[in-house]
Structure formats: C-alpha cells, structure tokens
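One protein chain is absent from this view; the other protein chains keep their places.
Moving on, here comes chain A:
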Amino acid sequence: MTAPRTLYDKIWDEHVVHQAEDGTCLLYIDRHLVHEVTSPQAFEGLRMTGRPVRAPEKTIAVPDHNVPTTPGRENPDQMPEESRIQVAALDKNARDFGIHYYPVTDIRQGIVHIVGPEQGWTLPGMTVVCGDSHTATHGAFGALAHGIGTSEVEHVLATQTLIQQKSKNLKVEITGSLRPGVTAKDITLSVIGATGTAGGTGYVIEYCGQAIRELSMEGRMTVCNMAIEGGARAGLIAPDEKTFAYVMGRPHAPKGAAWEAALAYWKTLYTDEGAHFDKVITLKGEDIAPVVTWGTSPEDVLPITGSVPAASDFAGGKVGAAQRSLDYMGLTPGMKLTDIKIDTVFIGSCTNGRIEDLRAAAAILKGKKIAPGMRAMVVPGSGLVRAQAEEEGLAQIFLDAGMEWRLAGCSMCLAMNPDQLAPGERCAATSNRNFEGRQGRGGRTHLMSPAMAAAAALTGYLTDVREMMAETV
C-alpha cells in the first residue's frame, strides 16, 4: 500500500519521465500554451539549432498581450510597429511549426488562460505550462499549471518536458460559506493579505474547504489565478462534478469511451486522507469581507470598511516599502478607503474576464449610469465570452451605463496595448497586479472584484458593494 498522497503529489508522480539521484526530475508537459510576448526568442532558438516542436498537437498559441481591443484591429496598422512585429512573429511561428493557433480574426481568440479552459485544452490531472505567471489559473481544474520563462518555453517546445524540483505542499482551507457581496476575488486577495506575496514561495497550494467547493469553475479560476501573487507557482483545486460538467462537450475534451475512461481517472484526483502538507492556512469564509488593495503589492489588502495604514504600522523592510507605496499612490494614512476617488474602472483580465464576472458587474450596473467624468471599460476575456455577454444583454447594460465595450485581450491589466493609465490616474481594476507602473507609468491601481469595480464606477469612489446591494433589494 502506498503512503497517502496530496493531489499535487499524484499529478507530479504521473508526470515524472526521469529522476536524477539528486532528486531533479524531468517532468512531462501535457499542454503548452503560447502567446506573442514571451515566445519569439524561444522559436528563434529552435530555428538556430534546427530543432522542431516535439509535440505541436499539444501546443496552443494565441496573441493576447499586445493586441488592441478596439474595432478594426484585424488591420495590423492599428498596432504600433513593435507590437505588430511581435504578433506577426507569432503568426509565422504557429504556421512554420504547425501548432494550434487562434488569430485575432478568430472568435475563439482571447486571453490565453481563458481560451485554454474554454476550448477544453485544459483537463484535470494534466500538467499545463505557459510563458506567463498567471498559468496558475488552470489549477482550478485540478491540473498542475504554472508559469515559465522563455528559456523554459524553448525547452518545452523542443522536448515537451521541464527540468523541475518538486515544491512543498501548502493547504489553504476556506471553511464555511461566503457572505453576500463576497466573491472568489475576495478569497484570493484575502489569502495573499494573510500570507504576504512571498508566503507561498517554494510551495504548490491546494485550495479546499466548503467555500471553495461552493465556487463555480469561473470563481475557482479566479482563486487559482492569483496563487502566483502569493508566491506559489501553482494553485490547485481537486476536480468534482462542477469540473466535469464544465469540461464535458468542450471542443478538445474527450468524447464517448475516452470520456468515460477520463472521468474514471479524474475521480482519483484528490488528496488522500492523512496526506502530509508542509504548511496549512485556514480562513473562515464568513470572516472574509469585500476587499481592495491600497498599495503597490497585492499583499496590501484591506476590507473596504478599513482605512489607509501608516508606514509605521509595519515592521522590517516593509516600513520603507509601505511609505514608498503611500507616496506613489498619493494616499494619506488614516483616510477611509471609501473616500478614495477613482478616475477609471477596468473590468477584465485572466483574473476576472469570464462570463460570471461580467454578470456580477452587470447586476450592479443595470439601469444605472457611471459617475460623471468616469472612464470605464469592460474587456471580455475571449471572443466567445464577448458573444455570450452580448446574447445575455450584459453588453447593452455596460453601454447604457456609459462604459466602453471592448474586444478580447489582456488590455489594461498590463497595458502593453494602447489601453493605459496616465500618470496619477487612479483605477479600480479587476486584474491581478497593482505594481508601480503596471497599468501605465505613474498609474495608480486598486485591485478588487468585478462587483466592487462596478460599484466604484457608479459612485466615483471606492465603495462597499454590500450597501449598493441593500439599495437594490
């Protein structure tokens, strides 16, 4: 009888191709997702050494980081020259190396971490990598998924494997149920607030507990997406009936007898009773409030009912960092978070650009107008999410409220395309990073859930969405 294993242990064990005496493993990669920004140098490396892509049928590419989100973007002249070159390079590399590809003209194009699950490329028990740190998203399916650098992208293209050392196991349990107005985004930000951005370094997280079980697949993706912001390369959630229901019938999910065989295997993907975790963190679902970030690190999390802290509230190296954040963000210690005035709202990204996120925002915005002078954009995570939102009438709610309704892409999450903040511009964002300059040089980012961002769009200030929900009842 084998010793009890965690979900991570099981997936890891299934993918070890070779183990060296010092424990270094060669790990097989089932799915390799590729985008235009971190891949050109990797394909160039293959060309220089004359190496083919070992498993083109397991490699999926989509341009997302650079692409404009405004109409007419199929005309490459809409892009600045450098972006155009990068997207053209991906077009060519996909063609030359024979990998699956969704160009901007394809309705299935979108953010790579939304396209993968949507098309059924991401399945339970797989190893999934991408040259992007938010690859952790796919862990929501019980897949071991993490970001890699460009040298590793080249390594996977050439060998379909990665050289890896096994991480430690971290269990993050969210007990009980969430209260109204509290979402998956609030869970994942609250965990980072509790552990710090380095709390997960060296670990793979398994999220579990009743509140996680009660989340939809979209919500679980939001939670796993930000595992990297807590320092963990990957976050996992054991697959269950919700997972199987989401996957069934997707274009690249198994069908017929293969589906039955897959399902039988997927049902073995859970942490055994008594398996060892190196660290355990437990939060009560009932204690989690709608949260926002005040600073320039995702760990700078506070309930919306709180006030801006002072640098002296912290210890060690964080004192200087907190002061730097306060200066950058233009905030005064002691001011109430709900007194912070917002210029711009961004709803989208691989964290919160799925249909459920748009529904949550639309529910708050329905029949209302955004604050005068407010700039607000909604950027769906894929062309298919966009089409569904139009069909459900969500797009019209956003437009009627005075918001921009864009085409799919990473957009203002990292501002590589024209969607950027101006210096000093303050944004309520549903994305994942509030780093200095992330959304544009000098731009100020507050992270929050889609419902909270929608509430801020209406009032023009950071707002407790629960008050707004009471209003509409």
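Heads up, the rule we're going with is that contacts are C-beta pairs under 8 Å (C-beta built on N, C-alpha and C of every residue); 3 or more make two chains touch, one makes a residue touch a chain; residues count from 1.
Quick note on the criterion: contacts and distances are computed from a predicted model.
Here one chain is missing from view; checked against "Energy-coupling factor transport system substrate-specific component", "Molybdopterin synthase sulfur carrier subunit", "3-isopropylmalate dehydratase small subunit" or "nitrile hydratase", UniProt names that protein "3-isopropylmalate dehydratase small subunit". Residue A:Ser83 is the one among A:Thr69, A:Ser83, A:Thr243 or A:Ser431 that touches the chain not shown.
The hidden chain makes contact, of the residues A:Gln119, A:Thr137, A:Gln160 or A:Ser382, with A:Gln160. Screening A:Thr70, A:Thr175, A:Thr201 or A:Thr338 for touch with the missing chain picks out A:Thr201. Touching the chain that is not shown, out of A:Leu170, A:Met416, A:Ala451 or A:Val465: A:Met416 (per the contact rule at the top).
For chain A, the residues touching the absent chain in the complete assembly are 17-18, 20, 22, 24, 26, 28, 30, 37-38, 40-41, 44-45, 49, 51, 54, 58, 65-66, 80, 82-83, 85-86, 89, 123, 125-126, 131-133, 146-152, 154-155, 158-161, 163, 165, 167, 197-198, 201-202, 228-229, 231-233, 253-254, 258-259, 261-262, 265, 297, 299, 316-318, 320-321, 324, 414-416, 423, 433, 435-438, 441-442.
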